[in-house]
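Note that one protein chain is taken out, while the other chains of the complex remain in position.
Right, chain A next:
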Amino acid sequence: MEIVHVYVRRRGDFGRQSHFSDRPAELLVDIGPDPPLADGFIHRDPRDVATQSAQEMSEHQVNTERFESESRGINHVEGGWPKDVNPQEMEQTIRFRKKVEKDENYVTSVLQLGSVMENCIKQNNATDIYQDYSEDEEAADEVQEPPAAKTVNVFRDPNEVKRTVTGLSWHPDGNRKLAGAYSCLEFQKASKDMSFDSYIWDIENPNRPELTLKPVSPLVCLEYNPKDCHTLAGGCYNGQIAFWDTRRGSQPVELSSVEQSHRDPVYKLIWMQSKTGTDAFSASTDGQVLWWDMRRLSEPTERLVLDLSREGSLDAALGASALEFEATMPTKFMVGTEQGLVLSCNRKAKSPAEKIVCTFDGHHGPVYALQRNPFFPKNFLTVGDWTARIWSEDIKESSIMWTRYGTSYLMDACWSPVRPAVFFTVKMDGVLDVWDVLFKQNEPTLSIKVCDEGLYSLRLQESGRLLACGSRLGGASLLELGPSLSTLQRNEKSLVAAMFERETKREKILEARQRELRLKERSRSEQSREDDGAKEADGQEDPEELIARAEADFFSAIDAEIKRRQKEEDKHREKDVCEEKEVRNGAE
């Protein structure tokens, strides 16, 4: 039903401001309950009403004031002393300590702890419980194998008249071939029917040489060109240099002219590292080092006279018997001389006088072999007279390590290309010595008697396992080295480096000490000379007096002699006169 309320207003009252006033409540509509409608509703009892008896909570956020923290260490000075003991006072602390030591508890504790501790200490001493056992086994294996070498083959000189193998060279790749230079180095012992040939051997076939090289004069040294394995260069007994190409046969492809070559046998010839691969240099006992270009052997490209006075005169020159060149240092080379000196030279020096940089004086006899250590180029090995010496470039006065004086002359030596601590020497009694400086320094690690006659030359193959040595009667023996000698040991490089450094330092200290002593001597002698100077004013008269006296004596002696002679003459004359007189008297 619709409730409507009607109110009337006069048209002229429209738009007038409204006046509000209070008026009592007026009942407008009253709607009573309608029973038929009540049937649409159900009475519900009970009714569920939810309530909660929890604390009322609310979320709040608070920002506290910043807390500053910093890391600090504590220096623990002296701990926990009870209040009555002043830690600084010795007496009080000692008293306290003594008191504690008397305590029963202390004694038992210490005894018990002591036994436990002892057990652990003994354990430590007995075995190293943290040791790496597997590593140990490997080491044991290595040590067990002793160094060994055995002869594989012997290549004998096919000629009747046996010549010495004076030079050996391995083929640069493949290492299947060995070139040997045969000549007779004993002065004037070369017989007329001695052949001049040198041979190239294939190591598998010792019966027949693979190729014969026919030079004009026996070859003293022979080298394969490391860049071109078909070419070889050889130095002859008469001083010439010859160049072969194995593809072209036995005759040398080129031969240097006699006038321009050496005047003495060429003892060593080395190929150099160059772009063309045809440069080599040679040294001989005539005192010259000559550089050659193999394509043009008519004259050497450069000449150096080993004259220590730097004047370039051949008369004063030192004869070269060994030569050394290391490819990593292409401008420097070293020469070993007959006089026992080793000269270090610089090829790129501006004037010939500066070419000889420094000398190392070590041997009493000719230096027969000279080689830098392939792993430590600052250290080099020289062999001459009866010893082998290892030098460091920095110490010029003496070698840093040397062997004892052996019983026979050492003729050749070389380092092992794989192990920096191992080197080999050959001697005149036919023995090959293997020296391992890390193992034993006084004696060779291994000595093998290769043959009865003397061994003159030695060369190791690049792999380090095969070794060729040549004897006086033309037999070139090929030896194979055991694995312990031809494989790099653990830490070997660092140990050898440390050893060389140590020896170098020792020599340096000795040198410095010598210099000090010398300076002291000099200053002392200068001082004494000053003292003498004061005395000399008186002393000067002494020698003069002496001279005057000596002169006086001399002259007086002469005068006395003259007078004596004169007296004798007069006597003779008187006698004659008397005789004459007698004769005349007699005659009359």
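The rule we apply is simple: a contact is a pair of C-beta atoms (placed from the backbone, for glycine too) under 8 Å apart; a residue touches a chain by one contact, two chains touch by 3 or more; residues count from 1.
Here is the rule we use: contacts and distances are computed from a predicted model.
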{"item": "Protein that the absent chain corresponds to, by UniProt name, given \"Exostosin like glycosyltransferase 1\", \"Nicotinamide-nucleotide adenylyltransferase\", \"Magnesium-chelatase subunit chlH\" or \"Dynein light chain roadblock\"", "value": "\"Dynein light chain roadblock\""}
{"item": "Hidden-chain contact residue, picked from the options A:113, A:357 or A:512", "value": "A:113"}
{"item": "Residues of chain A in contact with the chain not shown", "value": "76-81, 96-97, 100-102, 105-107, 109-118, 120-122, 124-125, 128, 130-131"}
